[in-house]
Every structure is written in C-alpha cells, then in structure tokens.
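Excluded from the complex is one protein chain; the other protein chains are retained at their positions.
Order of writing sets the labels: A, B and C. Residues in every chain begin at 1.
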Amino acid sequence: MYFASDNSSPAHPSVMEALARANQGYMGSYGADPIMDEVRDRIREIFEAPEAAVYLVCSGTTANVLSLGTFCPPWGAIYCHRDAHIEVDECGGPEFYTGGAKLVLIDGTDAKMDPGALRAAIGRRTIGDVHHVQPGMVSVTNVTEMGAVYSATEVAAINAVAEDHHLPVHMDGARFANALVASGATPAEMTWRAGVDVLSFGGTKNGLMAVEAVVIFDPAKAWEFELRRKRGGHLFSKHRYLSAQMQAYLADDLWLSMARASNGTAGRLAQGLAALPGASLVNSVDANMIFAKLTRAQHKAAFAAGAKYYLTEPGAGLDEGPDDEPLTCRLVTSWCTSDADVDGFLAACKS
Amino acid sequence: MYFASDNSSPAHPSVMEALARANQGYMGSYGADPIMDEVRDRIREIFEAPEAAVYLVCSGTTANVLSLGTFCPPWGAIYCHRDAHIEVDECGGPEFYTGGAKLVLIDGTDAKMDPGALRAAIGRRTIGDVHHVQPGMVSVTNVTEMGAVYSATEVAAINAVAEDHHLPVHMDGARFANALVASGATPAEMTWRAGVDVLSFGGTKNGLMAVEAVVIFDPAKAWEFELRRKRGGHLFSKHRYLSAQMQAYLADDLWLSMARASNGTAGRLAQGLAALPGASLVNSVDANMIFAKLTRAQHKAAFAAGAKYYLTEPGAGLDEGPDDEPLTCRLVTSWCTSDADVDGFLAACKS
Amino acid sequence: MYFASDNSSPAHPSVMEALARANQGYMGSYGADPIMDEVRDRIREIFEAPEAAVYLVCSGTTANVLSLGTFCPPWGAIYCHRDAHIEVDECGGPEFYTGGAKLVLIDGTDAKMDPGALRAAIGRRTIGDVHHVQPGMVSVTNVTEMGAVYSATEVAAINAVAEDHHLPVHMDGARFANALVASGATPAEMTWRAGVDVLSFGGTKNGLMAVEAVVIFDPAKAWEFELRRKRGGHLFSKHRYLSAQMQAYLADDLWLSMARASNGTAGRLAQGLAALPGASLVNSVDANMIFAKLTRAQHKAAFAAGAKYYLTEPGAGLDEGPDDEPLTCRLVTSWCTSDADVDGFLAACKS
Partner (left out) sequence: MYFASDNSSPAHPSVMEALARANQGYMGSYGADPIMDEVRDRIREIFEAPEAAVYLVCSGTTANVLSLGTFCPPWGAIYCHRDAHIEVDECGGPEFYTGGAKLVLIDGTDAKMDPGALRAAIGRRTIGDVHHVQPGMVSVTNVTEMGAVYSATEVAAINAVAEDHHLPVHMDGARFANALVASGATPAEMTWRAGVDVLSFGGTKNGLMAVEAVVIFDPAKAWEFELRRKRGGHLFSKHRYLSAQMQAYLADDLWLSMARASNGTAGRLAQGLAALPGASLVNSVDANMIFAKLTRAQHKAAFAAGAKYYLTEPGAGLDEGPDDEPLTCRLVTSWCTSDADVDGFLAACKS
C-alpha cells in the first residue's frame, strides 16, 4: 500500500536483465556504445522524427535544466505554471543552467497553464525594452503536478501563443508515458506536431533505475546541448548502462504497458474513493496521480494499516482535530502497484 | 587486449548482484535509503573520519565540479597541474560550477604539481589586490594523468603550501583505489591527515557502473554541497542504486582487490615492455596506467592483433613514417584485465 | 513641464563645481583618492554608523545587483514586491549577479511589501528541503515604485519577519533622500536601526550625474563586495569623479534640500490635481512621484502645451476614445522642477 511517490518504486525486471546483458566486456564510452545507436533509432521511430537529436541523462531535473539552458538565453523569461517542477522542486537549477533566466509564473486549473494567461503575461513585458527580461521560452508539464493530462490539442493551444512570439516550447514529460496513454495521442502528436521543440522524456518514475531521454526535434541545438551536458557533469563514461535501461524501456512497448498499469490502478483507486462515504476527489484523475479528500478518521485507519502517502493540506496535523474533518492527500500509483494494494487501501479506509 | 581506458570496462558481478538485491519493493528516495546509511558509516570508518559528510554522484566530473564549486568562490584561483582532468577534460565544468573561478596551471613532472611551483604561482597574485582573482583552492589528482602516484608525504607537501595561504585542498581521486594500494598509505593518511579537505573518491573506473563518492572531511560545507548537488541536477531520486553499487564496492575490500588487480596487470605489462627490444617506458609505472614508446612496427602489429589503446604522440600517424620510429602510447588496465591480455599484447608486439 | 522621470534632469551646479575642483592634477585611482576618504567619513557620520563600509558606483541597478550578489547565495530566494525595480526593470541583473537566485514576488498596497504576505511566502518554502531554493534575503524599495514611502516603523515590521528567518534586508533607496524627508526619520532610523543591512543610497535621480553609494552596515561583507564590484566592471579608475559628486551631494545637506524641493513641487502638483474637476489621485502622494487619473481631454491639453510624462494605463491610446474617459499617468518631479512648471501644467489641463 505504497502511494507516496512513483520515485520510490523499483525498476522493472526487464531493465535489470538489460543491464546484465550490457555488462559484458569492453564497450565504447561517453555515448559511443552500440546500444545507444539502437535507442536513438528507436526513439526517432517512435516519435516519427528521423532528424531528432536524442540524449540520455540521469534525472528529470537534469533533462529539464539542460533543455532550458540550451533554449533560453540568460536574459530570457521562461513561462511556466506556478506549480511547475522547474519552479518549485529544482532548487533554482533552471536559473543556474540558463545563467540567470527568470521564471515567470502562469496560473491555470489543475496546474495546466492557461493559454490566455500566458498571452497576457508575455504582453506585460515590452518586447524590445532593454530594461526587461525578454520572452525566452515556454515550458509545460505533462502529466501536470496536479495529476492532469494536457491533450495534444491543449498543448497546441499553448504553442499557438508561443509561436506568436517565436518562443520555443519545452515539455517536462517526467510522466510522459502516463500522459500519452491517458490522452490517446501518438508521441508525435503530443510533441512536435503540437509545437514542442524539446522533450524531457521520463523513464525513472515509470520503471527505470535512473534514465530520462532528452529529445530535441530540431537538431540545430544538438551540439550546444552536448557541450552543456558535459560541462554540467552529466555525460556518463559508462554510458551503456543508461542505454540499456532505455533499450528495455522501449522494447515491446514496456514503457506504455507500465504506464497503463499505473494509470489503471489509479483509476481503480479513484473509483473506490469516489464511492467511499466521506471521501471525495479534488479533481478529475487523468493518469496515475490522485488528489483526494478523506476524513481524518479514514486517514488514521489507512496509516494504521500501513499505507504510505502524503497529506498535502497546508499545516494539516493528522492527530489534532475532529475525526470527520476532510484532509487532502496525494496518492501516486506506479507500474508495480497491484489491485490488492488498492483494494487493501480502500478496505482500510472503510474500517 | 583492451587498454584504451578503464572507462570502458564492465561492472564487477558483485555490483550487479547488489543492484538486484536493492531492487526490491519501495524504498525512500533522494538519499533516504537505508543502504546509504550503511555506506556512509562504512566510508567514515574506512577514512577514520566519523564526522565526514559523504555523498554519491554519478561521475568523476560531477564529484570534481561540485567539490570545487563548494570550496572555491567565483573570484578564486584554483591551482592545479597543467594536465589536470579539471583543466583539460571537463569542458569548463569547474568554471561553470564555481561561477567563473580561474584555473591557474602549475607545472611538475609526471603531472604531479611541484610544491615550489605552486608557491611561486600563489605569490605572483597579490593577495588582497582587488584587481586579481584571489587564491582560492588547490586541487591534486591521484593517480595523476601521467599515471604517477603521489605519496601521502607528497600530498602533505602540497598541503603545506596551501595551508600557508589558508587554501582548502581537493583531491581528484578518480583512481583513488589504485593510488592507495600503490602507495601503501591508509585512506586517512592519503587524505585528511595529509591536509585534503574534500575527496572525489572514484568508483566508476574501478568496477562500478557509475558512482563516485564525495567525502567532505569538515562537514561545515555539507549543506551547501547538498544544495549545489540538487541545483546541478545530480541528486538521484532512486538513490538506492547508487548506494548499492558503493555498498558492493566497499564490501570485503572489493575496491582494493580490483585496484590491486589492475595495478598488477599494469606492472606485468610494464615489465614486459621494458624488456621488449625497441620499446621503452616514458616514466615509472606506479599504478594502472602506462605511457610507453613502441616502434611504429610494434604498434602496427599490436593493432593488427586486435589491441585497443591510444597513441598520444601529437600528430602521430600510424601509417606514415619509418617502421622503427618510436611512437608514444597510453595503456590502461582495469580490474578485469587478464594476464592473458597482457601476454597476448606483448606477444603481438614481438611478432 | 517635464514630469517623465527624475532620470532626465540635469545635475546640480554645485556638483559641476565639485567636479571641476576635483579635476586638478594627479590623484590616486580606484578609490584611493582623498575625496573618497572624506565622503566615507561623512556618510558614516550621517548614518551614525562608524563601522559601515561605503562604496560608490555609477547606477542604481549596479548598487542593487552588487548588494544582492553579496548578501544572497545562488540558491537563495530574494523576497521583493511584485513591482520592485529589481524584478521589473533590471533585465535579470539580480539573477546574473547572484549566480541564479530566484526573486519571489510579494504583494502589498502601493508597491509596499505586506509583512504578512512576506511571512506567508517564506513559510511556503520548506526551509531545509533541498528541493527548494532557500530563503535568502528581503529587498524593500523606499520610495516605492508607486510613489509611497515606508516609515521607519514599517521597515522595522518587514525586518521583524526577515529576522525570524535570519534573512538580511536590502533597501533600494534610489529615491532615499525623498523618502527620508517625507518620513521625518533620521538616516539611521530608516536603515540599520530598522534592520536594514545594506542600502543602495541614490544620488543620480536627485541631482547627481551618476553616483549611488552602497552602505554596508556590517562590514564583514566588505571585501567580498569589493571583489564583486571589480569583477562586475564597476570599479572606476578615475574614482575621484564619483567621490566629488557625492561630496557635493552631502555638503550643506544639498541632498536633503533637493529632495525637499522635488517633494514640494510634487505636493503642489498633487494638490492642484485633487482640486481639478475630472482629475483624481490614484493614491496618496508621499514623495516626488504622482499617479493620477486625468481625462483624455486633459491629457491632450497637457501634451499639446508641451508637458512630458507617461501614461501608465495598460494599452491606453491617447487618440482613441471618449474625451471624458479617465487615463492614469505618472508624474515625477525633480530637484529642478519649478512652481511655474507645476502651475503651467495645471493651467494647461484646465484649458
């Protein structure tokens, strides 16, 4: 009954097997391994982007900050949602890697950026006025921090605003697979066809040990990205172990199967919670992340039964207050969450 | 017959087993895994440094640049050897992570910094003159880029100069295990007892997939290091996989056994080359890296037999020139180099 | 009838005379001029701060960004009002000079930071959580961008919040003299006695050519400031010309007289506008900056009479729309604004 984060789940057994296979003899270092060649080809194929530059790095933060550093100048504004991971959870990594760009925070429901609010924010800075940072790029997160999924059409609407100001678009896809299977879009539809210039294509939260791909659809920036990656300390000498994880991820659509599994158990859990007297969902559950209100008594029962998850109510104390007070929590499922975990959790809440 | 780099060798089987063991169920993320607690304790014990702060990162460049960024201000001079990895092979990572510090290059035989040259260089910048960068820190590499090993006494001699100017000392120990077994010093003698403040404690080149520890002997800088690590994109969510590698590395002194193995095969190779007519060693072979001169004919024979290694002669062309012309090469052994590899190489050269 | 900005006014004749006096023969460079010694002493005396470090720079942006860079680490949050000059008008200078700190925007009436909003914002970042930038410092602007003046008590209330989190406080005093004469506080009361650690003490907008002092009340950071100033290209070789301007500024309280003059004409203008049918003041006029609503017809008449000032209404077009529509404008007086300028403006509006 572990729902605290998909970051705490193990790697899929196929990933471990791929690592073992890759661990044979000597192999070219720094990305010059044959597995990477295969991975690059496969990602280009999946995204229908034969020219895309493809790189592997070790964390979502890394994928994001290198992407932002490559596409936004130091005097640029990066437009993102107020709750975006790049704003809230990367300890200023974007500012560090861009040489001091400014994150400009946009509002929107369920941590989705509102295109109108984006347009208004860009308009507030006079383009060409040297006193202001200049519009630099736009970054969207899919799945959002509130568990919502942008459709390809919604991404395209953001991009329409960006394009009016010639701004590149980054997608933080730490949970890209979950977004994709939820939306029904193809990888190409969700990214470059909707205007995305660079994608952080997550793997770690979805069954890998520690690999994310960066996919740059227009390869003009590829060499700059490589220099920034090296300079940032993110070029692996024994790169084959990154390649092998991604190889396993893509083989037989494992990435999609794992995302379907976690979205599936999240859906089952959401249904159960919706039907649970005293409980309610905070917003619609699009992928593998649930925000729900349970009563204090229900939370106490769940924790007592061994469930692990976070209360997100600001200042919420589990121990003090009336038993029927609703307290918000976040529940995240992963590729290895079982129906039994879900059912056990729901049963505990009912007890 | 692979002698190109220890970076191209596989991970030790024990490391793979430790990864498999760690891959069970959910585990705390971002360093809050119990394996890390064990690793931290073990490293403190090995270094006789119960207060040391210990962190794991994914590459030697990372360990170096985070260490330099933590200990040297933006207006500091970092004194290092002209051939140091931080100067030559990190694409300006130290400048990036320090916010623009200046590497000041010191000469010395076999890529060892000469203490007198260091003292002279520090003296050339007037301390307290605002027009000049100020002395910031000293960084030594052990094993050096020319394969030489500093003794603990030699490190202490460098430190004596550093201490006169209140400068912290960093050791780039990408091949620390090799240096240690070659020198006969204990980990404490080679580091903090000789004045080292922060160590990049290598694992990747010596049998791991991708892990280096950073050991900060005075923990006052620990929190700053943690913030810089996160901001640099170097904090792993599924940190347990770094911990597990290091756990296997330290268990039963595997790290020392592997270093002894590679130093041993390098010694065997050096002896063979010294005895080979037409061949000669460029400098003494202290650890697992050999610089040697072989004739063009010998190189041709070795490459024809399938050997992999680098010619380091500037502008050396294998194909053009007299057969008896000596051309310098670098040969690196790793934990899995076999005596048969060595003997096969020597036999090929003789043929 | 020039009310566009105090930045466009000339220097006071006494300043020109001081420059001429300073322009005799050779004099020590880089701050080693005897005029600077006199200026330093005088500023320490004025602020009752005999230990303060005092530096002269060429612009308000410079004073601000060097102060922020010296007091806030790269991973820090700088809390400032949403409209602060450091956020809006310095093209990311604070991010550049801090190595990537994050400006966190606080609301409050008339561009004054609300202490409660500040406390809430600091509380939203978990101190000690490595994923977030850490509270770094607080910056207030006095006079604010909306023309309001913080009293010393109000500054102290901000500082009380800062102190609870051990945060240094910066005051952007581009119009410090205007704030001081408006508030009736002494320089010490308005700054270090109210908790200010570093002050940008403006001169340029108030009758100098281009000089601002930075006053650091605790000199522990003085040497770091000097290095950052040099590195930023802000140490003048012929420093005497900065010193001479500041010398003239402080002599016979010229700085206070000039501020009283500009506050005075602003008050006269405000009174006139309050009495003008169709016109109204947007907020109270504390110093030398007025935000007022005039009808389109009044604006047209004023511009036709040669008045210079800015409409601040977003998207306001002077030419299109009904004559009686109120449009907001900003009117700034300077040390050399005359009563005749004010009366002429008012007369034009009435015509």
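Rule of thumb we're sticking to: a residue touches a chain if its C-beta (ideal position, glycine included) is under 8 Å from a C-beta of that chain, and two chains touch if they have at least 3 such contacts.
The shown structure was predicted, so the numbers you read here are calculated from the model rather than taken from an experiment.
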{"item": "Option from C:81, C:234 or C:293 whose C-beta touches the chain left out", "value": "C:234"}
{"item": "Residue in contact with the excluded chain [from B:39, B:63 or B:133]", "value": "B:133"}
{"item": "Listed residues A:231, A:260, A:293 or A:330, member touching the removed chain", "value": "A:231"}
{"item": "Touching residue (missing chain; options C:61, C:141, C:159 or C:191)", "value": "C:61"}
{"item": "Touch list for chain B against the chain that is not drawn", "value": "74-75, 88-92, 95-96, 98-103, 124, 130-133, 314"}
{"item": "Contact footprint on chain A, counting only the chain that is left out", "value": "30, 73-75, 99-100, 130-131, 134, 224, 226-231, 235"}
{"item": "Touch residues of chain C, complete complex, unshown partner", "value": "2, 4-5, 7-11, 16, 19-20, 23-30, 57-62, 64-66, 90-93, 96-97, 204-205, 209-210, 227, 230-238, 241, 308"}
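Everything below uses one rule, namely that only the chains that are shown with their structure count from here on.
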{"item": "Separation of chain A from chain C, taking each centre as the mean of its C-alpha atoms, in whole Å", "value": "42"}
{"item": "Touching two or more other chains - residues of chain B", "value": "30, 227, 230-231, 235"}
